[in-house]
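Apart from one protein chain that is not included, each protein chain of the complex appears where it belongs.
This part shows chain A:
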Amino acid sequence: MEPLFLAWSYFRRRRFQLCADLCTQILEKSPCDQEPDPALPVSQAAWILKARALTEMVYVDEIDTDQDGIAEMMLDENAIAQVPRPGTSLKLPGTNQTGGPSPTVRPITQAGRPITGCLRSGTQSGRPGTLEQAIRMPRTAYTARPIASSSGRFVRLGTASMLTSPDGPFINLSRLNLTKYAQKPKLAKALFEYIFHHENDVKTALDLAALSTEHSQYKDWWWKVQLGKCYYRLRLYREAEKQFKSALKQQEMVDTFLYLAKVYISLDQPVTAINLFKQGLNKFPGEVTLLYGIARIYEKMNNMSSATEYYKETLKQDNTHVGAIAFIGIDHFYAEQPEVALRFFRRVLQMGVYNCPLFNNLGLCCFYAQQYDMTLTSFERALSLAEDEEEVAAVWYNLGHIAVGVGDMNLAHQCFRLALVSDNNFAEAYNNLAVLEMRRGHVEQAKALLQTASSLIPNLYEPHYNFATISDQIGDLQRSYTAAQKSAAAFPAHMDTKRLIEQLKQHFAVL
């Protein structure tokens, strides 16, 4: 078979390494290895194909990436308003909780948001006040691996080429004549993607994109989008916004809407992003990614009723969408409908997701839906699939809940202790262990555990309330009152806290 055709066939079948090797062989026959010989269209084609194959090996869609590191969170100057109005900012936790169950039923994360359905990269959870808070804040709901700066997340410069071509880089960027390539749009496009995704050299990519845009007389929307991506990666959000808007004027594409919305989210303007998505939906009615985008933004803004509505719309259009299914499942679970939640998680399993969090959720739903045969096997599977210590801790914590439900307090005690062994900063486990210690009569231990729990996550109301109860029982009314106040601050609608505070006020009034 003709080698170039075979290479193209490999490319279409996603056998990228084979394709790249074959292209290397074809190119070896041409006189110069750095640039394709313009006289030989075959060598040009092989060059483009090789560049594309190497890019595809490491390609990750820009829409999905972007993990904010601590540096970006602390030094972010892009917020427009210092004190945004409620409901207009993604960075204020829990100010606008409309719809959805209260903290008595649905646990909140450290940032004060209810637990979310699906983890994607880029789940920014509020703005830390101090560096210490930033380090403590988990990157996601349940992993505490803060990264110093997001530039470390991307494949480092040159790492990918070390991986894909160990004998030396395919294209030596420092020797490239960008102006020459800018004149040839087809070569330039493949080259741009190679530089941007494979070499991760955003500055060179930006130069190439700028030259090509000029050459195309600002009429090619594709180059404007690439310019926008480069600016976004360099965190020049306003410039990125301009480029994407200009591209949209020329040619409306779903991807451009998604990129532009990402820019608005980074600028902390969720309402603008939602309006943009709605505009996109006018042009592309029923587009799943846009609907899902709107739902995610509402979820981040804590507007659970609108989020649920849009997740359901997403599922109407695409009922295999794992993110939406997971959210609705979690919603049903915390709305006291575990059987319905079980159906949703079963559907996620049918979609091919096979990891620890899914089996953990399945186990919990099975137990609360009274399907006791499946419960323990699901948890066993979850433990065997766990990838890091936080997941193991969460599974043991939930097993502790099962043990409490069954009535086996010794087992529950052991489970919560195991959860703490895996994750030393697991506030909920400390709280529950304190409750069990109190049942056994170890008051001092219980108090110490509750202190730890409340210091780890200050806006959890349970440790404060429990501490208030214990202090009230042993007669330490002053401490009880302070703790009850903290509990009321975290969860104002809690009836027991209100009753306790009233009782204490009456006591103090009598004194």
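In this section, a contact is a pair of C-beta atoms (placed from the backbone, for glycine too) under 8 Å apart; a residue touches a chain by one contact, two chains touch by 3 or more; residues count from 1.
The criterion applied here is as follows: contacts and distances are computed from a predicted model.
Considering only "BBSome-interacting protein 1", "Protein O-mannosyl-transferase 2", "BHLH domain-containing protein" or "histidine kinase", the record for the omitted chain gives "BBSome-interacting protein 1", by its UniProt protein name.
Contact with the chain that does not appear here is found for just one residue of A:Ala190, A:Ala210, A:Met253 or A:Val353, A:Val353. Between the chain not shown and the residues A:Gln226, A:Gln269 or A:Thr469, the one that touches is A:Thr469. Chain A meets the missing chain through residues 58, 60-61, 64-65, 67, 104-107, 115-121, 140-142, 153-156, 159-160, 162-163, 166, 322-323, 326, 330, 333-334, 348, 353, 355-358, 360-361, 364, 391, 394, 397-398, 401, 404, 427-428, 431-432, 434-435, 438, 460, 462, 465-466, 469-470, 472-473, 496, 499-500.
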